[in-house]
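There's a structure below that I have some questions on.
A single protein chain has been omitted; all remaining protein chains appear in their positions.
Let's turn to chain A:
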Amino acid sequence: MSTTSQLGNILDSALKDGIVSQSRNELLHELSSLHALKSVIESRINALAPVSRLLPEILAHIFSFLEEQLPIPTSSSRYEWDDRIQRTIEQNLGWIKVTHVCRYWRQVALAHPRLWRNVSFGISEQWTKELLNRSGACPITVDLSNTVPQYAWVPLLAEHLSHTQVLRLDKHFPLTELALLSLPAPVLEEFLWLYSSGLFYSPSMFHISKPTTVTLPSPLFSDCAPRLRSIILRGWDNIPWASEQFARLTRLEIHGSEDNPDGSRRLDGPLPREDIATALRSLRNVETLILHWSLPSDQRAFGGLRPIKLPRLTHLSVVDKCPSVILLLQNLVIRAVASTDITISAYSEMDDDDCRSMASLLFAPLRHPLTLRTVEYSTGTEDSILKAWAFSVVGADSADFLANGPHPPYLSLRCPLRANLLFVALPLDGVRVFSIGHTEETWTAQDWRTRLGRCRELEHVLVVSPRSAATLVRALSARLARRAPRPDRGVMFPKLRSIEYASRNRDPAVISVDKMHMAREERGLNRVEVVDLSGPKPWSWIERHKPTREERRSTS
């Protein structure tokens, strides 16, 4: 083949390639136009859908519920975890899946900055910047707990601190960047910094020692955080109590850690506990005070005999060893209607005399006639603790009622060592609900009547596998069965309406009780309910008797 013909072939080929390429582009353009046309038609179809005729603000309202229930993942680790259980990427998107449904939904979501107020820093820098952009000037929540960003995120946070409403940090925050906390935070309402990790109620199980003593900057946020009302700190050494922010707080939580057995303090607890005693005097507006392993055990720390007055306190929670708790209770003046929950560690290590004197002091605040009384006492496998609540219900049987304010007086005993002593010390007169489980005591029916005899208001009893359950149920149910009590003796528990009994081994003594109803088998647990049936079960009863929001407001 000649050189000329070869050149001609190449040119022909190039020309053909050019034509093919051009044709391809034309087809792609045509396809793109078709896609655009399809999209326009689909948008018109959507416009006819009832949901598309909702106003943007209504749709945004619907999205706000999804945003609350399906938050955006806060860190890349969430993705890894989800991948391991083979979830699709789509399921990881949280509420923002709605932006993939149609154009209108995406437009609505992007046009409402409040929907983007929870800013995740943990996935990528690009993502964080995009979220900050979408949140606009709306007050944002920055939650960096359990998050380790892999980029320079502190300058980004510093830039947006001016419209940060909630700031949550943990031990991953670089201590070299503490200057961030000296910047003004004009809309900040909640600040949480958990320096150590671990469980709240078993601090001895989790300890992460800090390399150095760490001090929070003073003044915090340059004393320019006028809306700051809640501070939660765990594992800090030095807290700037002199900062004016503390005087305005309505909620303060300090979580330290348990002392070593030899009495020395662990490194990851707030070291100068004495400062807390002094600082309490400045908390004039505090409504919720939570002090876990952060109290001094020396009376001198409380500055003599002058009591600490917290006139607005409505909830007090203390976890500590007995001497510290007693000191606090001796020095504190709170409203009689305030809710308290007090947990004393190593209760079983004390002797009987200590327990008696402690109990009278501990429950003194509960004796006020206006105060509803709730007590839970349990001894765990590692440690024994005594918990006392007033004005609230907490416990495995009553988790549903946690957030709903005052409840009927409730006494719950779990594995109670020295239960006998407690029955004498506790103010049981007003108890209306009694729950007991896993006791080692073997009491007769008469023993139970003696111990519970003061509970004239008792209405409901829940019994979970106690050794003396049969005798307890017999003691109580004998009164139930007697429709016409002997006039000369009266009825010991005149208001008793129901007994609920659960046991792994069905007890013949209980089965013989009148009006017993055999109930369902539930997770291998033979559940027997003994109910007078003229009244409802205790928990539904409590549910119905919960005060309304208005009643709670008027009470407070």
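Simple rule for what comes next: a residue touches a chain if its C-beta (ideal position, glycine included) is under 8 Å from a C-beta of that chain, and two chains touch if they have at least 3 such contacts; residues count from 1.
We take it that contacts and distances are computed from a predicted model.
Undergrad: Please identify the absent chain by the protein name in its UniProt record; candidates are "superoxide dismutase", "V-type proton ATPase subunit F", "E3 ubiquitin ligase complex SCF subunit sconC" or "Proteasome subunit beta".
TA: Matching the unshown chain against "superoxide dismutase", "V-type proton ATPase subunit F", "E3 ubiquitin ligase complex SCF subunit sconC" or "Proteasome subunit beta" yields "E3 ubiquitin ligase complex SCF subunit sconC".
Undergrad: Which residue from A:I58, A:A111 or A:L175 sits in contact with the chain not drawn here?
TA: That would be A:I58, which touches the missing chain.
Undergrad: Just the residue numbers, please: which parts of chain A touch the chain that's not shown?
TA: Residues in contact with the chain left out: 35-36, 38-40, 42-43, 45-46, 49-55, 57-58, 61-66, 68-70, 90-91, 93, 96-106, 109-110, 126-127, 130, 549-550.
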